[in-house]
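Worksheet for the structure shown next.
The complex appears here minus one protein chain, its other protein chains still in place.
Chain IDs A, B and C follow the sequence of writing; residue 1 opens each chain.
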Amino acid sequence: MNNRKIRMGMVGGGRGAFIGAVHRMAAAIDGEIELVCGAFSSNPKKSKLSGQDLYLPADRVYGSYEEMIKKEKELPLGERMDFVSIVTPNHLHFGPAKMALENGFHVVCDKPVCFNLKEAKTLQKIVKKTGLIFALTHNYTGYPMVKQARMMVAKGKIGEIRKLVVAYPQGWLSTKLEDSDQKQAAWRTDPKRSGIAGAMGDIGTHAENLAEYISGLQIKKICADLSALVPGRQLDDDGNVLLEFNNGAKGILYASQISAGEENNLNIKIYGTKAGLEWYQMEPNSLIVKWLDKPMEIMRTGVGKLYPEAQEHTRIPAGHPEGYLEAFGNIYRNFAKCVRARLNGKKPKAIYTDFPGIEDGVRGMLFIEKVVASGKSKQKWTKF
Amino acid sequence: MNNRKIRMGMVGGGRGAFIGAVHRMAAAIDGEIELVCGAFSSNPKKSKLSGQDLYLPADRVYGSYEEMIKKEKELPLGERMDFVSIVTPNHLHFGPAKMALENGFHVVCDKPVCFNLKEAKTLQKIVKKTGLIFALTHNYTGYPMVKQARMMVAKGKIGEIRKLVVAYPQGWLSTKLEDSDQKQAAWRTDPKRSGIAGAMGDIGTHAENLAEYISGLQIKKICADLSALVPGRQLDDDGNVLLEFNNGAKGILYASQISAGEENNLNIKIYGTKAGLEWYQMEPNSLIVKWLDKPMEIMRTGVGKLYPEAQEHTRIPAGHPEGYLEAFGNIYRNFAKCVRARLNGKKPKAIYTDFPGIEDGVRGMLFIEKVVASGKSKQKWTKF
Amino acid sequence: MNNRKIRMGMVGGGRGAFIGAVHRMAAAIDGEIELVCGAFSSNPKKSKLSGQDLYLPADRVYGSYEEMIKKEKELPLGERMDFVSIVTPNHLHFGPAKMALENGFHVVCDKPVCFNLKEAKTLQKIVKKTGLIFALTHNYTGYPMVKQARMMVAKGKIGEIRKLVVAYPQGWLSTKLEDSDQKQAAWRTDPKRSGIAGAMGDIGTHAENLAEYISGLQIKKICADLSALVPGRQLDDDGNVLLEFNNGAKGILYASQISAGEENNLNIKIYGTKAGLEWYQMEPNSLIVKWLDKPMEIMRTGVGKLYPEAQEHTRIPAGHPEGYLEAFGNIYRNFAKCVRARLNGKKPKAIYTDFPGIEDGVRGMLFIEKVVASGKSKQKWTKF
Partner (left out) sequence: MNNRKIRMGMVGGGRGAFIGAVHRMAAAIDGEIELVCGAFSSNPKKSKLSGQDLYLPADRVYGSYEEMIKKEKELPLGERMDFVSIVTPNHLHFGPAKMALENGFHVVCDKPVCFNLKEAKTLQKIVKKTGLIFALTHNYTGYPMVKQARMMVAKGKIGEIRKLVVAYPQGWLSTKLEDSDQKQAAWRTDPKRSGIAGAMGDIGTHAENLAEYISGLQIKKICADLSALVPGRQLDDDGNVLLEFNNGAKGILYASQISAGEENNLNIKIYGTKAGLEWYQMEPNSLIVKWLDKPMEIMRTGVGKLYPEAQEHTRIPAGHPEGYLEAFGNIYRNFAKCVRARLNGKKPKAIYTDFPGIEDGVRGMLFIEKVVASGKSKQKWTKF
């Protein structure tokens, strides 16, 4: 290929959106990707204005994703977009993802991957059939210290895992925000756009993904108690779940959007036979290691000899805090490296293939279906 | 009464014991109580040696609690002990407590109050009948910031409670310590001395007591998953419990003694409609208040205007950390104040009546029975 | 102007450099700026290779800054670069800055602004004469919570300032790293490239700038003790300074690169008559406010009602940590907004004019000269 940046087209993310801007910043940070086109809104006028905000030429701003995919495909390779980034609400993931893949474009998709498990499984087949590259932005796995934790577990540093506690408390839905004009609250609490789960779909899937990513284990059965604690809310805003993993380890997962005063406090604690690990998303550059018989250690991004998996996802020296956008950027950076390798007919370095994909998406949808089913069941355990 | 200290006799707590020394330090710190006699071991020789260590006269060191209670009763008031402190393993609480009460002595008893619920209910009747003062050392409720939290909830500062997460992870039983000579591990993992529960009885009851003390709520139903994760262990060393409270609030309680690297990390988070509260026993002088719409506050022992309930349980100025022994000492201080008032035929100040009693003990035993039953049940919910 | 990004040319920052990549990421993150050309190394071949790494067309990669400025000037506006970003070692700031300004290009320059005070004052005159926009990357002032602190002081929230302690400990020069091939250590410890100060120039100036930025005060006199504590080192690697400010407040500034184990621990504490403020660069999203008579508050990026100056420099919701690159990016974002306004013949919004400029640069060079002079003096105080 020519010596050029990888070219991104975006679906969603127009004025007033939240996650679209995050995707754009994350994609831009490493200088590997450029935004070349977009269908930023289902309202063509709003899409145009959004494209202007982003300094795109008018002829690359489209009124619908269908139009974008069709028109871009007609452009020569190197001019047309290389991949589509989908940043719409959940019910609008499947359509553009399917069409993009079927027209030869790689895809980055926001989570959860689809509206329901059935869609996710269909998409999985399409990804498999097309052989294209698909990334799902479970961005929290992009943090260097999360990767360090995963490697420590994989290398047996903490022994056999016995217990895992993953928590994702937020407080922003403590009031009935969806009754105001708040766009983010509105779609997330609406079963027609969000799916069968509220907090469990929005952030519970992040918790599930993080737990399985670091531990290398799989959830085998669950016992869930889901609630809509704000009167009148249609979907769960709080859920508490007992876990059992495939190695027999026990655990707890909870996700909440009514934990008053909590910002975005995703955290995980994993206890093995030799040590415990603890990580907090809000102080992401520290990984706490609690040993059975010696002083606890605080591993820090960029300090000492970390696993290459952690080092390669770090940009700047220790003590210069990297945050959410950098972790998110790691997903995009790795995805871009893989797309570039594909364009060059090469195999990407193994380390760049480390980003969540369609399997994580299917697993997330399975989690949503099972956790909702368990929540309704009178039996203690629901198998995964 | 004469102007003198309140006089304590101790049952248990001889050489090699842990909690006996804690009780003695806690009782001594405020200068309100003096140790005057003891039956420190069921081994009379060991009891004598322990008494010597404590500078007691030989004739006040007894070979059994029966002997102690009998002989002390024969001494004149003011010379004889005023109360008995019971610091033996769980299966040895009921006997001395019953006999002490029936012979007119007030009682301080370590937790859980008895070996089983039946004993506890019998003891409750005896306490009621004798009208004597009974304190149970759920010592964590003695911390000033725990009392501040309780008062904030009671005064409506955090609104209606929606969610509560209480956790008590320890790691000291991560190996099969009971196979060594470790006395503390041995009895705690032995159903004959500990009762039907391991971690749940030893520390789960503290978590349950703390949750109900601060929240002012009562657990209504539970769903428990208890495990003995160290191979060959006879009692649970880890337990995860879903909770529902009497006001409809949801919650999680977990207690673990195999959470590798954890010291004694009791902590609680309570979320109301207006704010969240967070307290960590290992940094007990801070109470974190997370407000919905304004900056989080860190309330600190001794700083600013706290509720009298917090202030009255603080000894020294802000920034001079008070710890576990001081909190424990608050139970003893209040108990002693009540005994003194009784001796003087007066009513104690209301603030001094704030210590756990036989009702907390009965509730703790109920918790143990229910949590073990739920652990065995295939149904999701077990009513309290 | 056309609807387009602002165009950046870079001087320095080729392969193996550190701060150049930081500038590029900071400039890219908000999608306001694109890198269009560069003279990345004084070695033309290395410059070419670096340009390739960055996906630049070969004809926009130059062998020297002189060539770059000359050639770019010949291109039409909108195609040519709009500004030059200078990321070379200290002794190579003045030349490209002067030439860029004199040829009509705005400038972003790394700190300290020049090799010595004389150069800085000359540059100040050129900036004034040309009327062009000049930004100095004292990037730590780009953090939202630093801006919140500054506004709180300005609005009198903490009362009259009495004491200020600013510290900047690092540990990376604890060994004689300059004897290895470490490029960053080599130039920073070399008087020919770094100037008369080592740690004091490299990071002491950041501390000085941060202190004056937040406090709104000016240092009036100092008493410095500078040392080269690693044997054989040519420039100071540790310095401790007593301060007096223009309002009579007292203070301490210290900077160190031999504080073993410290990462990049810039922090500041400011005490007024009503409250104290505390901020740590390594946890930049928290601002601690310690009130005289009420609980301490932790203000957090994105939480509650912050001053617009803080809010406008925040990209994502609370609890999604923004870090060093985002703060650095705020300097570039504001600079770009001002350049865009200039191109459009408009006045920028006041909030966008908040970035360090040539005056900060001159003040930093004055600090370096005074602190070195004080270090050599036997008198206690040296006037500023």
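Assume a residue touches a chain if its C-beta (ideal position, glycine included) is under 8 Å from a C-beta of that chain, and two chains touch if they have at least 3 such contacts.
Computed from a prediction, not measured in an experiment: that's the story for all the values here.
Q: Check the options B:Thr175, B:Asn246 or B:Asn264 and report the residue that touches the missing chain.
A: B:Asn264
Q: Which of B:Arg24, B:Arg60 or B:Lys147 touches the chain that is not shown?
A: Per the contact definition at the top, the residue touching the missing chain is B:Arg24.
Q: Tell me which residue among C:Leu54, C:Val153, C:Leu235 or C:Ile258 touches the hidden chain in the full complex.
A: The missing chain is touched by C:Ile258.
Q: Among B:Asp202, B:Glu326, B:Asp354 or B:Glu369, exactly one should touch the missing chain; which is it?
A: The single option touching the absent chain is B:Glu326.
Q: Spell out the interface residues on chain B facing the chain that's missing from view.
A: Answer for chain B: residues 3-5, 18, 21-22, 24-25, 28-31, 35, 52, 54-55, 170, 172, 262-265, 281-285, 300, 302-303, 315-326 touch the chain left out.
Q: Please identify, in ascending order, the residues of chain C that touch the omitted chain?
A: 158-159, 162-163, 165, 167, 169, 171, 174-175, 223, 225, 227, 229, 238, 240, 242, 244, 250-252, 254, 256, 258-262, 269, 271-276, 289-292, 296, 377-381
Q: Even though one chain is hidden, which residues of chain A still touch it in the full complex?
A: Touching the chain left out of view, chain A contributes residues 289, 291, 293-300, 303-305.
The rule we apply is simple: only the chains that are shown with their structure count from here on.
Q: Hey, which chain is the most central one here, using CA centres?
A: Taking the mean of C-alpha atoms per chain, the most central one is A.
Q: Quick one: which chain's Cα centre is the longest way from chain A's?
A: Chain centre farthest from chain A's centre: B.
Q: Find the geometric centre of each of chain B and chain C from their Cα atoms only, then give the gap between the two centres in Å, rounded to an integer.
A: Distance between chain centres: 55 Å.
Q: Where in chain B do residues touch at least two different other chains?
A: 289, 291, 296
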